[in-house]
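Missing here: one protein chain of the complex. Every other protein chain is in place.
Chain lettering (A, B and C) follows the sequence in which the chains are written, and residue indices restart at 1 in each chain.
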């Protein structure tokens, strides 16, 4: 375990993921926010941009993103658009800094896929290979020694954890599920679209509205498929992913559909899920018959799950809720930081949701 | 076509479906609201309960629901809980009154199923047999001479119309689709839960929240299956229906998943949908690639559809939006009334959505 | 009264006021939308930008704003930022076209004040002098023959009509009220901020939020003061105007505070208000003791009022609600058009609010 406080740098802290990192880390007993950068807002005080942090980070000022300052940190979080983390990764890792990327630079292992979805060449394929993708619950051991973590995104976390027990069961019992026909019908609160000046996001457009999007292809789909194939050992696995935009600020609800190959399969799903997540503090398998609510995790690092088998047929319906900015982004990243530095995973994250 | 104004009675007009009928009918050039009943609120002026109607229905007062007064009407709408319409149906039809039931008494043709889902015996199985279930778009001809219309509910309308072209194609080309595995992932605005004093519906509970419900079984499921089997001619057809509650007032978005049996089937879905609904004024097939928004039909009688085939695979994704209180209830009922009395279907319904 | 349809041009129809004009006029039995302009979106079909209008204005395409085309219209509405209407006003009025400006070019009679608040010189002070500012309820006679109407804005309409009976009473009985201390604490739905890409308006920022703004000075304040002085005949009248932003799409609620000079003044306020608005179809004085709700006018052209005198003291509290886009903008403008062309004022506006 690390001695002294962990010196933290945050690159790109003016968006929702960034301010959420600030909100969490300012209360983390072992972390110290040392450097916080924003190219556009260098020189601005944090509390001028985020009055909700007045009284907490009154001295902190955004600086331009300079590698030299970041090299002094123990860990650097990237809460940036894709392309930034990989541009600074080599210098930082060479300097012994751990990197936790909340964007997409270290998610897709296949550089061709990366290029196809993100329209740029990957800057450091060797670092991509060694980077660890995922969540603490799926990749804890690998994370401990990783130099670079490519954190799973918000939608992917809800789906990958929602399916984890089934994937592992399939690995142990190949052919149990029809993994070519998985459907994830996901709904996300609008903070998932980021803090940006976009007419389609303004309150008069979206506060009493709901729609699907991304049916032509969404960047999170290949990331999820890659991980589910790894977890299940099934290379034929495929997924139809249909995201929707919810008129709430936070919260993701994924409704996930998987079929048994044999409708008569007697597997006790509730027991399987409870057993798998028994020791996972941040994953809550709710009682049989539950319908988890997005608000039940609002502002917290918990993911709540329920597993159903309507009418006892061949179809499994998993309901998974998380706060997209916490378990789906900043909270999970801090959970990973705790692992990397040998702390109790719950450190700085151990509070309940804000309800009502 | 009817001469003179249509004399209309409304039983149970204090709920959301009822007040929506009032809002529509008070502007209908051929209808006259003659009787409006509410057991609980008899004696109350309509505008006292609904100040938004001040200036329009200032003389109208709720009366106790008495058959004698209703017998004087040309048509009676039931915007009541189930069980009410069937209790008055015989007397009214005997008196020559047309019945349009917005509740569930005349939806399920199988009286055993009715009893199972609604926990009561059906009061008039013979009238149930002759009643016509559905929407104008599926049942127009039968509606013209029907004495009793059992209007399709809000979720069912979005799903039945969303699948109509596929069902009819299946009937003509049996075996095209795998109809045993249909999934409808539906999301409804909260007015669909009715105007009732229920803690789980209050704003502090639901205005920043989202969850599924009814996974143990929802009354709308058998109704939809009954109709889809009829339309497709496929008795093996089955449907998994997962409703969710949206923090909006109005609007249903159904995301519907159907598979081709042959992933290589070259059917032009966009053309199929456009052709089928070409002459249906209230069904709008949006351009290929669209993602219809619930607000685009807010307060209007339109249902908007988009049909997708992600990645050109075997899965069809239909997106259907409607206003649950208009096309999903009161508007569609007035559309049916227009058919019954030989009027242009659009009469009194021909206005656009309220956007923004 | 005009023979044949009124040919209407709309300049700047891509914002909320513009699309609301479209929504209203497309159902107006005596109006025909002939020209609709948008510099930025020339060539775009209206229904591509506003899918909610599909089925209604499918042929209509935005054109560049050219005076020659607009000259062919009977009336041109300006739903533009300030500065546009005055730049085209002379040519259009010379061509006999009536101008109805929903922006600020013809509101402030004092060109110095105009310059101070809008940071530009007025282009046509002579036309400004002849223009008629206000609402139908205050300026009906003058509107009939006016060539240019400077429509009162959304906040001003709620305050000016909310105070109208008191102002007229003061004129007849000078010294009744302490008019130097009026306070208008107004709350507006967010569509009042316009359809623009502004981070502070996005749903994640404003959908669960509330705040005041403009305390350093708001452009609507001088406009209201000008009109209240005119109505009351009291040049010392002054007003503190504090606007707030509500997390609703539509709706303004003005809470207005005025004091009697004599706390024992026995004036029957309820009777005064009822009498004054008895013949005003679109102004609804609610029963004594009422608290009007913004939703009770949602999407409609009504303004609802209640007048209170808490504890029978010297303070009068007026509550006024309107839909900022209808009675506060587009609906009122069409009401004015009806007056200008000798039609029944209610034409095309005679529908109730959308509730729930």
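Please note the rule applied: a contact is a pair of C-beta atoms (placed from the backbone, for glycine too) under 8 Å apart; a residue touches a chain by one contact, two chains touch by 3 or more.
These numbers come from a predicted model, not from an experiment.
A.B. asks: Among C:169, C:257 or C:281, choose the residue that contacts the chain missing from this document, as touch is defined above.
C.D. replies: Once the missing chain is taken into account, the touching residue is C:257.
A.B. asks: Determine which one of B:172, B:197 or B:264 touches the chain that has been left out.
C.D. replies: Result: among the candidates, B:197 touches the missing chain.
A.B. asks: Which residue numbers on chain A touch the omitted chain?
C.D. replies: Missing-chain contacts on chain A: residues 16, 19, 23, 26-27, 50-56, 191, 195, 208, 249-250, 281, 284, 286, 290, 292-293, 295-300, 302, 304, 325, 350-356.
A.B. asks: Quickly run down the residues of chain C that touch the omitted chain.
C.D. replies: On the side of chain C, residues 181, 183, 185, 187, 204-205, 208-213, 215-217, 240, 242, 244, 246-251, 253, 255, 257, 259, 289, 291-295, 298, 308, 310-311, 313, 315, 317, 319, 321, 356 touch the unshown chain.
A.B. asks: So that we can see where the missing chain sits, which residues of chain B does it touch?
C.D. replies: Looking at chain B, the ones touching the missing chain are residues 16, 189-191, 193, 195-199, 201-208, 247-249.
Assume only the chains that are shown with their structure count from here on.
A.B. asks: Could you find the two chains linked by the most C-beta contact pairs?
C.D. replies: A-B
A.B. asks: Averaged over CA atoms, how far is the centre of chain B from the centre of chain C? Could you give it in whole Å?
C.D. replies: Centres of chain B and chain C (C-alpha means) sit 37 Å apart.
A.B. asks: Cα centroid separation between chain A and chain C, in whole Å?
C.D. replies: So the centre of chain A lies 47 Å away from the centre of chain C.
A.B. asks: Indicate the residues of chain C shared as contacts by at least two other chains.
C.D. replies: Residues 16, 191, 195, 208, 249 of chain C touch two or more partner chains.
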